[in-house]
Structures are given as C-alpha cells and as structure tokens.
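One structure, pasted below without further comment.
Just one protein chain is left out here, and the rest sit where they should.
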C-alpha cells in the first residue's frame, strides 16, 4: 500500500515562471529516464522479485521516494507555467523577442490540454510509456538497468541545471543530483553484494550452463568495422572480466554459413515466387480443398 | 558505409517449421532488448561519439555484427513460418489439439501481413521503436546501458532455449548466447578502461562539480517503505562505491518542505478556482482586452 | 454508408495565414479529445450497440456530424498554412522577431511532410491513435465518456479562442463551441433517459449482482493522504448518489492483508532466487528433462 | 511524498496458477482504464489543481489508494504465473488440450521478458501510456472523466469475474468491484457539489461567455444519419439539461458554407497544382531568390 | 460534410460466430493497410489538395466509400463475436480442443474492453494510428501510395479469404476484393493521367530542377551487397524509365568521403571527450559565465 503526505521531500518553487523551461523539465518527469520510469521500474521489480530480504526492501524503499520526485517535478512545472502567455501571439511578438521565443519554445499542450499543468510526457510531448521500464526477475541484470537509469537521469539533470539561472529551480535540481549520486552508488553496490552473496555472477544468467553455448566464440572480439584501435582494448586480449575466458582479436567473423534458400510458404499467401502459377500446379489435398472452396 | 554479404555469421535453419516459436523468437529480433535495439544503439553511439579511437572503433565494430544477428533471426523466423497453417481453423482444430495451439499461439500478422515472413516487432506484435535505444554522449552511462542490454538479451535467449527442442534453433541460440557472453564482458571491461583512462568516473557525469549538489543527502539511504532489511546492505553504511562518501541509514526522508499553494494561471484557461467569477473580477488590461474581443 | 457533400457545415476561412496557430488547432483535430476522437467514438458505439432505436440513431446522427467537423478543421488548417515560411531561416529571423517565432513555433512537419496541409496529429505532432476512444457496449458508461469528451473539447476550443484574434478563425470556433454545448447537454440527457427507461442504473454495470461485491467497503471513503478536508464532502457521509448506501469516512484502509511470499517460478526463467543453484537441485521430471536437453 | 507499506489493502492470492488469466488481468492493471491510469490521473489532477481544500484532498486521498490497487494486481499476476509452462510446446500439447490453450492464450512476454512477473501493459501487451490520462484543470470535466474511468473499470472487472472460478481471484475482484462502486458514487457526488458550491456549471467551461458562441445552434439536434428515432429523445425537444435552452430537432444541418478554394502554398513545397510550371512562372523576390540559390 | 445512411454497401453477416476470425478481420479494419487507413488517407488528400477538379472529386468520392467499408467490417466483427466464450476456461478446454483454440486465439480485449464489439485496432491489438497515412500534396507520389495501399489491402483480404469457410464472410470479402481491384486500377490510371495532363512527371517532384542534384549518380546502380544478379535487371543498364538517363552498374559506391572528426559540443552537455577536464580548461566567456553560475 502507498500513503501520501501533503509535503514535498524538498522545496520545489521557482523564483519566477518560465514556460519554456517547464517544457524542458518534462524530460526528467515523463521521459525515457524520467522519474516516472524509475518509480515504476523499482515498484515492478519489487512486485516481481523472487526472494525476500534486503534487495526487495531496497527496491520498495527507493521506489516510493521516486514517486515523490515525480510530485516535486509536477509541482515545479505547474508553477513555472503560472504566467504562460495565452493571448494573441502576433501583436506581442512584434514588440518583444522574448515572447517570440516563448511562443515558439513552450509545449503548447501545457496550455491547451492541461490548462497550465504538468503532464505525463517528455520534453517533446511524447507520452510516458510502459515499455521504458525493465523488470526481468534477474537482479544482476535489473540492477545494471537501474544503475544506467540513475546515470542517464543525473546527466539530464546536470544539463538542465545549466539551462536556467532560476535559483529556485537550481536548488531543487541540486537536491535531485545528490539523490542520483546516492542511487548510482547504491545500485552498483547492490550488484557487488549480489555477487558476494553468491546469488548471481557473470555472464548473466549465471545458472544457464555455459557449456551449452558455443564457447569457441564466447571471448572473441570480432571486428565488423575497419577501425584499427578496438584491438587496443582489454576486450581484445587478456583475461575476461567474468574470469572465465581469454579474449582474442579477429578481423571480421570467425564463422560463417550460407544463407538458406528462400522459403516457399503456402501458395494461398500470394507471395511472389518463380512458380507464379503455383496455385494451379499444386496437386493433392491442398489444391483440391482450395478448388472446392 | 555498410556492405552486405549474402552469408550468415552462423547457421540459422530449424529442423522443422514451428509458427508458435517464430512468434516467440520475434522478441529477440524486434523487442525492447532485441537485436535491432543493440544494432541501432551501438550505431548511434558511434555517430554521436566525441572522441576517436578504441571506444568509437568498438561500437562500430560490434554494431555491424548486431545487424547481422537481426538477419540471422529474420532468416530463421521465415523458415519457422514456412508451413504456418492458413486454412479453415474450425475443422482442423477438432481433430488435433496441436493445431488448436498453433491457431491460438502464432502471430496472425505473420500470415496476414507478412505472408510468412519476419517482422520488426516483438513477440506481442508491438512495433520496434526508436525510444528503446540510448545514446547520451556520456560513455560511462552508455556502456552501462549496453551491458544491461546484453544481460537482458542473454536472459531472454536463455529462456527461449528451453522453449524449443528443435536442434537447429538451439544451435543458433547457443551461438547468440556465446556472443552475448562476449558482449557482457566487453562493455564491463570498457567501463573499467574508461575509468582507468581518466575519461569518466563516478558519479556520472563526473565533470559536473559535485559541490553544486546538496551533498548532505548524497550518501543517505532513505527508506520510504517499511521493510527492515535494506539497512543490512552496503548502501546503508560504510564507504560509497565512488569513494567519495560514507553511507548512512534513515527511516524516511531527512528533509521536507511544505507543498506550495495551488497555482492561479490565466483565467482564460478556464481551470476551476475558488474565484469562479474570476474573469469578471479581474481588473485592468487583461480584462479590458478580453471584453473587447 | 457515408456520403460526402462538398460543402462545409460552417465557414472555415481565416482572415490571414498563421502557421503557429495552425499547429495549435491540430489539437482539436487530431488530439486525445479532438474531432477524430469523437467521430470515431460515436461511430464505433453505433456499430457495437446492442439495442435499436433512439440511442443508436443518436450516435449515428452525431457521429457523421463530427466527421464534418474534422473536415472544417482540416480545411482551416490548410488555409492557415498557405503562407508558411519555407526559406532560409537565419536571414529573415535577424530582421523580424515574428519570423523567429514562426520558425520556432510552427509544426515543421506541416511543411516537410504535408506540403502545407493538415495532418492526423495533435498540437505536438503525436499521431492520432485508436486507444483514445471508448466503446464498451455499456451505454451509461459510454455516454459518460461522451459527456467528458465534449467537455474537454469545449474547454480546449475556448482556450484556443483566446489564442488568436483572427475573426475568421474565431467565427468557426464560436460555431464549434455552440455544438459542444449541444453535445454536452445531449449526452447528459441521454444518461438521464437511460435510467428513466430502466436500461441502466448506478453503480454500472447495474446487472452485476451487487451482493457479490464486498459491500462492507462499497461506500467507505478511505483517506490515503493526510489532507483533512475530504471528510467535508458528500462522499464522506450521508446517502450515496446511487441511493443504495450510506457513506462513512476512514483515515486510511479498513482492511489489510499480508503480502504473499515471493514467487518461485520455473528455474529455467533464470530469475534471481536464494536458491541460486536451483537448477541443479531440483529433482524429478523437470530436471531430468532439462538434463536430457 | 509517498510512503510504502509492505501490506496489501486486500488479500491477493489465487487458489492456483493460471497463466491465461494472468494475461487477462493485465487489462485492469495496465490498460486504458486500468489502475495505473486512475492512480496517475488522480495524482496529476492533484498536482495541477488550482484550489485547496476538499477536492484536492479527495484526489490525493484516492490516488494513493489506486497505486495500492496496482500493487494488488501485480502481486496477483505474479502468483498466477508461478507455474507458467516454459518447456517444449509440441510434446505436451499433443497430450493435453489445456496446455494447448495455455500455449496459445498466455502473454508470452510474461515468460520471455518478465520471467513470470507482472508488466505495465494491457491484456494485448500494449504498454501503458501517458495519453490515457486526463487532467485539464477544469474539475467538472475532469471529475466526469473520473466517473467514466470508474465505470469502465467496474465493467471490466465484472467481465473478468466471470472468466475465472478461482475463489482467490474472485475474492480480490469482489473487493475491487466494491471500491469501484464507492468511486463512481464519489465522483458523481463531487460533480454535484462543484455545482452547488458555485464553482462550475454547464456547459463547461462555464466562465466562457456563452454569448460569444453561435447560440442559434447551441440546442439544435442535427440528424446527420437517417434513423428516425433520435427525435424521440429529450435532446430533440424540451428544455436542455443546463437550463439555458430549448432543444429543437432538424434533419441534417441548419447551416452550410461553400468549401473554400484549394490552397496555393509556396511552390517550393512541390505540391501538385494546375500551375505545374509554377516555379518558373512566379515573378518577383521569391523566384529571384530561388534562382540565385 | 458527411451524411450517414443506415444501410450497408453490401451484406455483412456471417453464417455463424467465430471469435478467432473476428480478431483476424481486425487487420483489414484497423491495421496499417486497413479501411480506416484508406478512408483517412483519401480524406486528408482531398482536404490538402491544391487543385480543383477530377482528382479532388476522385479522392472525396472514394474516401467516403471507404468509411462505409469500415462500417461493414465493424458490423461483421460484432456479429462474429456474438457467441464469444466468456466463462471459465479450464473446464471447457479439457473437453474440447476447439474451445482451447478460441481461448488462445481470440482478442481478449474484444470481450474485456469492448463487450463483444469491434475495435479500432489491428489483428494484434495495436491501435490504429495517424502515422499510417500519407498526404504530401504531391499527387504522383500520393497516388502511388494509394495504389500500394490497395494492393496490400487486396493481398490481405485474399489471405483472409482462405482462413474461413463461412460463406457469409466470404461473400463480403468477395465484394471487398472486387472494390480493391477497381481501386488498384483507378489509382494507376490516375497516375497516367497526371502525367498526360502535364501535372507531374518522373522523377517526382518534377519541378525541382534536376540539374541541382548530383546527376553523375542519378542513374547508377550501386551494389552494396555481393549478389551478382542485380546487374541483370533493367535498372543496371539501358534507358531509365523517366526517359532522362542511362543506367550503369557498379560494384559498390562510386564516391566516398572521409568521416568528419568527432564533434566537440558544449562541455556542459557532459559528453565523454579526451578532454575530460574540459570545463576547467575552457577559457573565455563560456567558462567565466559558468563560474559565475
């Protein structure tokens, strides 16, 4: 169960309205790596987790915080929109380039659809969607997804920090940056503990018997481009990071197979073949049946 | 530039057609973590990269291989569909539960739309979309995204391995599993080298001056759920993995702020306020202007 | 069957072109609550309706009108785009802030994709989609959806009215506002008649035997937030609007249940469990089968 | 802020796994009218609301409950999937039509992507999306949207009730049905109080001066189909429900206007006109400029 | 304006219900090449057209017919769903493989969401979307899009014809097939007339001065794969179909250029560069400004 408290985790009030910035801030609310994504991702990982204890408590503990971050951003955006211009554009614009920029740069749905309110969309107005999140049940993989999400999120907030000089907005972003720092550390630590606890190891999924894979290509670097420098990386020679192989470098593939011949599906699918009169020519039950139809 | 060779990197021919399995295999062709996703992700990372050398050669080198994996899967799927039933369902089904399963379990668009061909969709028929990929220009974050993609991909292939006993399909999957092993190792190694090369460090983005963030909450574990075990993790006490802080544990938030008062945008947006006659009451230019209109 | 007449229901010609406004007007053509949505919604409700007579004639009668409103808006948008600037932006912009605003504020796909034509998208360029519409077969619910659609639509048109001073555009919007007034009244009246005709009542669906639901919580207001004022509403005490219960007020839930233990699905799905060697340990047929594979 | 408690509002445990039913239940978790939709809708309405007090406390109070319903459904779905078949389909199917049905009827992404976990999608696997929700800032319209959402939701749950005989599932659905009963009553009551409090009236938005609309068509029923029975409804004669007009009935439109002539946009957009050599023929600056390019 | 008549263009009644087939038939109602697509495509082409006369009358004349085909399909689908099973699946399935197939193969949203009604989706439940249609203002291109749409549509209907033996369904499909025959002929004829009327020619857009393009590669066949047979086609030698060039065959590209060096955007975007301390090192206004922030 979730309980709501009419307080924010941190102050979310701008010095003054700024409709263009409100649009930009939507990215970290409703974008691919916005707060809705991490809130939902951690919640689903909790509901789908197969073991009790510290990892499950962790995703539940952080997930609820992230819903509060959605709230901080939505609250901030509504205030940034408080003076969004609605009037006749042409007049005002001729006098003032700033208005021209606002007219061009704000999310017009903020006014037309939401009446100066926040929306569950990104900075280009694409609606948030469930396909942004990851919850596979495999914790090593999912925590890596979480670490990535917190990294991408912190990068976006850092970029947004430089796109305003509003001290109220920057204050809130400074708080979110700090929490992203925590969450990056936390997921990377959780990955280490998963391995230390013997729950997963590399390559993931570690329970799949590696001998069933074609191990001769499991540690080969295959260069399908003509750049020469990839051979200088630790992925092209030396021991692999999973401790189970030794990397080798190869220009192009080490294996190949002929393409199988083109397929010949049922003639009644009307694909083009070099048997263009196939339907007429096919003997037997299929054809008889077809004729009777 | 890309050049195509009419050979496959590995044999991709099933023992026999299986339309239901063809649908399942679409997941690793056109799903969130399918081969189109990694091929496109690595290609865009290459085009957007800000430094030459081994990392850029790496993403180009692997990206082209992944387009070849899309091809292997598409080729396999077309063959799995070669005998997909098209005829009248009711008759056949009454005789044979297997046909019933096929009728229910295949992707009907494989027949109706593609004429027994592969499609750029996932196993539920959702079209592949550009929002699946990640290319931020920050390599530590992006390589973490890549590591996650290869982990999720290997998990899905491992699951699919058990959903068939067709030795031809399994042979191909065993190859893909091995390449996913390589690619997991490779991205994790590349992350280590980025740090060793002094190009990025934690927290990412490392160039953003951490002193600008609210550092008092940068290493606090804040428990917004009531599970007790999250305090047992290395994220709740001890040194942080970025080497820059010491974790502490807190039940709930350590900060709070009142919610700001509700916003009062332009009355002509017709939101509901406790000033329901706001339009009539507002004095001055806005109102005069409105009346003139 | 539908028949088209090359006339409009009302004049749809602007005084002068305005490419920015053309973009905004797309919202009520192809947005969530635009005219395509209501036209399609009423048409599908007609095709899916389970009873003949006045309600079915009503949705057909109005649905066709709404397709004509799509036409009015498309015609208007094409004219608003007639002088959309196409030339080199940098030169013109330096001389004229208005051009700067147009460059920033118009929908660039209007020019690049449609050659100065209307498109089936909203004001942010999101394509119209079938998931906007509602047709459940239950008329009380569907007419409530219709009433909401006409309300949201009239609000959006009213907002758009203030975003232009073009008398041609305003003339058309004044017509659409009047029709939305009619349609709000109409659906709310139809809801009353449905109840008066004994076809549906509250709660919907009224044929589901209410005794099968957990009636002890059917009229409880449960406050999951800490605001104190919700108890002042008629939903927190007094008789319910369906005439079948008496509301009571409760701070938080009146029921609760422990979370069930984490699930343990098939080990071959490779989720993380505290039985990391689960595959090896599982006895019996599953494991034997797995080994044979 | 949101706080999570590791308890459910009501028991959510099935008698036995049922992978097909798990798929169906996704509709009320992640579909257009599922619990994510109402949770998000009420939350955004709260963040965007322009007045404090009972209505804002109401949407916050209910919104948090709905996030808990998402949790109940996700927990239930994970358990329904606990024994989802993963093995080789063809063998098992030949022996057992039930397995055939499961193979055909389950959501294959439940196994391949989520490892037997719940997902933020509907029963056809379409990801939940932000465009499902409504938050316009106008409470009369938004509460009508809410009433509709609770009606559609209760209808879907009632349908799902008959699609299983699992007493554990039915027990949970009986709880959700009761809460939907409450929420239908609550939003309809809130609409009445909005009007009684003088905050909004019909037609919405009531602050828009109705005299600006073309009032001559504000209460006309215009029949664009050939059904004869729509004239029997209260929308075709008698006083309107907003108390401001008298309905009249008309066969077809009462107004019409000629279609404006086709538009002639910039020749460099290369649309087809009857001036096919337009570029060559256009005189003056545009053409000169074009030639210089 | 559109007017609706409560008659169908052709009989659309099945011999008996068939819920699986209802799902399949959704493809030609709401799929990429379904009837909604062509109805909308022709309507938008009419509204956006830049010349009056026979071509504009043509798209309006056919567009309205296609809306009537949507109606025929929706009506048929609702009837096919009339006996869709709703009850408890497990019992029935054990007795009857046909029920197993229905359970697996029907669109579950047909029952849960639409109450046995048609929906604006394709056969996999993907909602119809505005991005399916084409209306560029250039008639040669758009009529080619139309010809393709009618071809793809006729192929899909032909495939669906073989997926049922219901004589009522086949009767309706036989009608739609005939109309698709007409419409294929019609668009190809219209393309010929466009050229004969001197309105467009190849390559489209024909008004763009071809001398501005790099004409040295305008008729070269460049083979980026290793197949040898493409040189046998009329595109590899001989006169081009636009009558303006002579084809030549080349193995691979005839031009090339070095990749430009990696970009170095603003350091405050925090991309990874080999100047990891870039922010500190950059001199001048940007840096000064940054420090002041």
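Every chain is named by a letter (A, B, C, D and E) in the order it is written, and numbering of its residues begins at 1.
Heads up, the rule we're going with is that a contact is a pair of C-beta atoms (placed from the backbone, for glycine too) under 8 Å apart; a residue touches a chain by one contact, two chains touch by 3 or more.
Note that the coordinates shown come from a computational prediction; the quantities given were computed from them, not determined experimentally.
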Visible chains in contact with the missing one: A, B, C, D, E
Residue of C:79, C:124, C:146 or C:263 touching the missing chain in the full complex: C:124
Listed residues E:25, E:38, E:147 or E:199, member touching the removed chain: E:147
Identified contact with the non-displayed chain, of E:25, E:38, E:62 or E:199: E:62
Residues of subunit C (touch criterion as defined above) contacting the omitted chain: 1-6, 48-53, 55-56, 86-91, 93-94, 96-97, 99-101, 103-105, 107-109, 111-113, 115, 121, 124-127, 136-140, 194, 198-200, 205-209
Interface with the unshown chain - residue positions in subunit A: 18, 20-21, 23-24, 27, 31-32, 97-98, 100-105, 122-126, 155-156, 159-160, 162-165, 224-227, 252-253, 256, 261-265, 267, 269-274, 276-279
Missing-chain contacts mapped onto subunit D: 155, 158-159, 162, 165, 268-270, 290, 293
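Please note the rule applied: only the chains that are shown with their structure count from here on.
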Contact-pair overlap exceeding half with B-D, pair selected from A-B, C-E or D-E: D-E
Subunit A and subunit E: spacing of chain centres that average the CA atoms, whole Å: 28
Per-residue multi-chain contacts in subunit E, two or more chains: 1-6, 48, 97, 100-101, 103-105, 113, 115, 121, 124-127, 136-138, 155, 159, 162, 165, 269-270
